[in-house]
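Then we have chain A:
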Amino acid sequence: MIIEALIGVTFLAALVVFVAPDEYAGKLAAALSALPVLGSLWMWAQYDASGNALLGGSIAFETDVVWLTLGGLDLHWFVGVDGISLPLVVLTTILTTLAIVSAWTPISNRESQFYGLMLFMEANLLGVFTALDFFAWFVFWEAVLVPMYFLIGVWGGPNRRYAAIKFFVYTNVASLVMFIGFIALVFGLGDSVSSMRLPEIAQALRAGALGGFAGLDAATLKTVAFVATFLGFAVKVPVAPLHTWLPDAHVEAPTPVSVMLAGVLLKMGTYALLRFNFTMMPDVATALVVPIAGIAVISVIYGAMLALAQQDLKRIVAYSSVSSMGYVILGLVAYTTYGVGGATFQMIAHGLISGLMFMAVGVIYNTTHTRMVGDMSGIADRMPLTAGIFVAGAFGYMGLPLMAGFAGEFFIFKGSFASTVHSAMPLFTAAAMFGIVIVAGYLLFAMQRTLFGPFSFDGEYEITNAPTHDVAPLAVLLLLVIVLGVAPDLFFGMIQDAVNPILSGGGL
Partner candidate 1 sequence: MTTKPELNLGSHLVPGLAAVALFVVMAATILSASFPDPQGFAGDASIVASIGYAMFNLEFGDIAGESFLAALIIIAITLDVALDGSIHLARREGDQGGSSLLADGGRELKQSLFEEDDD
Partner candidate 2 sequence: MFDLALQAEPAATWTALAPAILLGLTGLVLLGIDTIRTDEASNALLASVSAGGSLLAFGTAAWFLVAGTGQERTGGAITLYGDALVVDGMSLFFTLIFTIVTAMVVVASYDYLRDHEHRAVFYSLVLFAATGMTLLSMANSLATVFVSLELASLPSYALVAFLKNDKGSVEAGLKYFLIGAVSSAVFAFGISLVYAVTGSLVLGDVAAAVNAPEMAGVLGIGVLMMIGGFAFKTASVPFHFWAPEAYEGAPAPISAFLSSASKAAGFAVAFRVFVEAFPLGALPAGVDWVIAFQVLAVVTMTLGNFAAATQEKVKRMLAYSSIGHAGYALIGLAALTAGGPNGDVLGASMAHLLVYGFMNTGAFLFIALVEHWGVGRTFEDYNGLASTAPIAAVAMTVFMFSLAGLPPFGGFLSKYALFYSAIEAGFWWLAAVGAINSALSLFYYSRVVKAMWIESPSGDFEIQSRPVGLYAAVIFAGLGTLLLLPAFGPVIETAQTVAATLF
Partner candidate 3 sequence: MVPPQYYLLLSAALFCIGLFGILTRRNALLFLMSVELMLNAANINLVAFSNVWGNVTGQTFGLFMMALAAAEVAIGIGIILVLYRNFDDVDVTKATTMRW
């Protein structure tokens, strides 16, 4: 019941904050959001399950009741966590709290609505990561978009309307494609499944119970469904060339929202890819390894090249997310412990680091009211602490060892280089790895021009040290990034444990 409690408390908190007076909303939201943090940490401490939730492993904190019956396929309220989802739950709760604190400065109108929506989004995110019934999962999956739409649309920058609606429609269309693909798959399974529970579907699919549907034979159906779901999730990840909603959304979104968007929402895409495509249809994934790995490499390099061309700090970080997510795809398709496990770990790592970077950009923006690289220089002179954390975060992004990003990336590289799914995997890996050079290039250039050099700033704002509550979330994130970088086993153990059952289907 802890999961229900977690989600329920968060929903309640959202309601309470929504009707609270604007003056107290921020503090109240932060305090209330500490509850899910504690809950998720307790879950982490108490976690005792093993194996993959979808493939017959034991499921922690499980609840499974029938919700409604529809045409032979029951819909269940079925939640639980395994080693893949629990880290993401922890990430979600922590990042939300930090994002809420980081919103105190920039958000100055309609606060109660803002914080209410943040909490509402958190609740749905928790649902996404814990739901084990396709339907319940999909409800949460879609419900995340709604608060995000408002958060960008109401509190965003000048072009927020365009960005919000683009995000909203784009990701919804993607969800639809995915939904159709997956439902077709479920129909193809026919009587071999009796509900929409993901474990049941996954096991049936892996057992080869798929039949034909809609005039397609089983093999074609599986491929079509794989492609449809892949495309659907790829938009959320996002994978080039389906990424164009992301920079717009990030640039317009206020900092805390960018943090959530990059930190958690993108992970929904990769999480779903792992849960659905790579867990359920390893044979198709391995058959399509060349296009998938190719897309991953393109995302990495192309995203990094785009980041290199940007002048807006937020756009830089946004495009670099495309790049980082490319690694995840590469790791997933590798079908090795380190590849898939590393991809999962990278989700956490990137969540923390991109959150850190967006927050750091946000703190600078709060003071300077500009994010353009050319508009300022030598900021480190006036905001040494922020600049220091920015530098640390940037190096984290570049994959500095003993920070979480390196762990994730190295695991992925190690796993995908050694992958046996295709003889060209080492080449793909080596190509993708070149991203670590480009990422260093654009981040170092950006830092050199904004943070360092002689101080100059044209705006009328006075550049001083940021308030403590702006810097504190940064520091916490940095600490987490380092802790996870030094001791990845805090999560990596349970991740591997959950990932290993998936691998048996790879390399077929």
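Candidate entries met the following condition: all candidates are chains of the complex that A comes from, given by their letters.
One rule holds in what follows: a contact is a pair of C-beta atoms (placed from the backbone, for glycine too) under 8 Å apart; a residue touches a chain by one contact, two chains touch by 3 or more; residues count from 1.
The structure presented is a predicted model; accordingly, all values stated were derived computationally and were not measured.
Sticking to the defined contact criterion, which numbered candidate from 1, 2 or 3 is in contact with chain A in this complex?
In this complex, among candidates 1, 2 or 3, chain A touches 2.
Please give the residue numbers of chain A that touch candidate 2 in the complex, ascending.
Answer in residue numbers: 67-73, 110, 113, 135, 138-143, 145-146, 149-150, 153-154, 160-161, 164-165, 168-169, 172-173, 176, 179-180, 183-184, 187, 213-214.
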